[in-house]
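Remarks on the structure that follows.
With one protein chain held back, the other chains of the complex are shown just where they sit.
Right after this comes chain A.
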Amino acid sequence: MDFLRPTSWEEALAAKAEHPTAVPIAGGTDVMVEINFDHRRPEYLLDLNRIGDLGEWEVGEENVRLGASVPYTKIMENLRAELPGLALASHTVASPQIRNRGGVGGNLGTASPAGDAHPALLAAGAEVEVESVRGSRRIPIDAFYTGVKRNALAADELIRAVHVKKADGPQQFSKVGTRNAMVIAVCAFGLALHPGTRTVRTGIGSAAPTPVRAKAAEEFLNAALEEGGFWDNGQIITPSVAKQFADLCSAACNPIDDVRGTASYRRHAVGVMARRTLTWTWESYRGARRTIEGAA
């Protein structure tokens, strides 16, 4: 095994081009487990810790550019207002020790359906900035996950940053597990209201071969909210609408039975989380609306 230690992004890209089988390592919270257990013996380890740029973030007009290695702890502490869904999801990642090392780039690189960041990224809307010596491109998050632990990266590409839309409305994240800390999601759900475009986006984790959006559920809810004038009148969501939304989210799942839970449990739990996160975010939207309009 060779340990490659590029000190700049350009050097890292050159190293990855020269050794496409090199395994990038940043926080190490996935890669080192595989090495410790002898599940993997990569020919090259490509250490990204010395590239300072990857640990930084910028808050722009519409997006946050989040460096691939920004640890979850920093997201929780610094980006709660801009990226509330991702901050909530970050808080559910493993333990403080892991959150101090792991970041969204690793979650995307591993592309496990159970990665905690995925539902939040899908719901908020995001693009993954990847680069190789051939050039840079941005992959929409909806096109990024291609299979179980597979993503749209080419062999010579590295993940540099994620561009996540700043929240323009309430966002929520919910996750089912046996305890609060150190839990791989049985299933997870992210929901974001986008009052600017009068749309709702979702993200489902650990209930299909890849993280997915519940698109039929989104379309149904968008139409129901529009039809009922909900965005303007700020009424509470009709229970029948919430139920239909929850059912459609369950239907968007394609889960398996495994040690963490059964397929039918996952389908059910996703529906429950969909209904709850919808209620939470909508109540928060109504509250904010009342404050703005000064009505009691």
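To be clear about the criterion, contacts are C-beta pairs under 8 Å (C-beta built on N, C-alpha and C of every residue); 3 or more make two chains touch, one makes a residue touch a chain; residues count from 1.
Here is the rule we use: contacts and distances are computed from a predicted model.
Enquirer: The chain dropped from view, which UniProt name applies: "ABC transporter permease", "Carbon-monoxide dehydrogenase small subunit", "Heme lyase CcmF/NrfE family subunit" or "Dihydroorotase"?
Expert: "Carbon-monoxide dehydrogenase small subunit"
Enquirer: For a quick check of understanding: of A:Ile35, A:Ala152, A:Ala251 or A:Ala288, which residue touches the chain that isn't displayed?
Expert: A:Ile35
Enquirer: Tell me which of A:Arg101, A:His118, A:His194 or A:Arg260 is the one touching the absent chain.
Expert: A:Arg101
Enquirer: Just the residue numbers, please: which parts of chain A touch the chain that's not shown?
Expert: Residues of chain A in touch with the missing chain: 1-3, 5, 25, 27-29, 31-33, 35-37, 41, 45, 47, 49, 73, 94-98, 100-101, 180-182.
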